[in-house]
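For reference, the structure is listed below as structure tokens.
All protein chains of the complex are present and in place, except for one that has been dropped.
Let's look at chain A:
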């Protein structure tokens, strides 16, 4: 019994702006199912005294002092821009979104 439907994969793909074919949707739904099942197995093993882990390194508080570094020059920043104008990145028209 699949817990991840093709529709859910399609919705996630839409949110992530990934274009998937029907065949890919079917294949990914099956693969994601396996991953979800594996995570569920871990969840069954992890008891309340096992803290949630979000990072493989056992480190906390990696901070830097508030010291300015040399920024990129504007032309360097724009060097890889597909399109630029007036020292700014030019991007396609934005529709149906907030300002």
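Just so it is clear, a contact is a pair of C-beta atoms (placed from the backbone, for glycine too) under 8 Å apart; a residue touches a chain by one contact, two chains touch by 3 or more; residues count from 1.
Just so we're on the same page, contacts and distances are computed from a predicted model.
Of "Molybdopterin synthase catalytic subunit", "Sugar ABC transporter permease", "Cell shape-determining protein MreC" or "Aspartyl/glutamyl-tRNA(Asn/Gln) amidotransferase subunit B", only "Aspartyl/glutamyl-tRNA(Asn/Gln) amidotransferase subunit B" is the UniProt protein name of the chain excluded from the display. Those residues of chain A that touch the chain absent from the view are 12, 15-17, 54-55, 57, 59-69, 71-74, 77-78, 80, 85-99.
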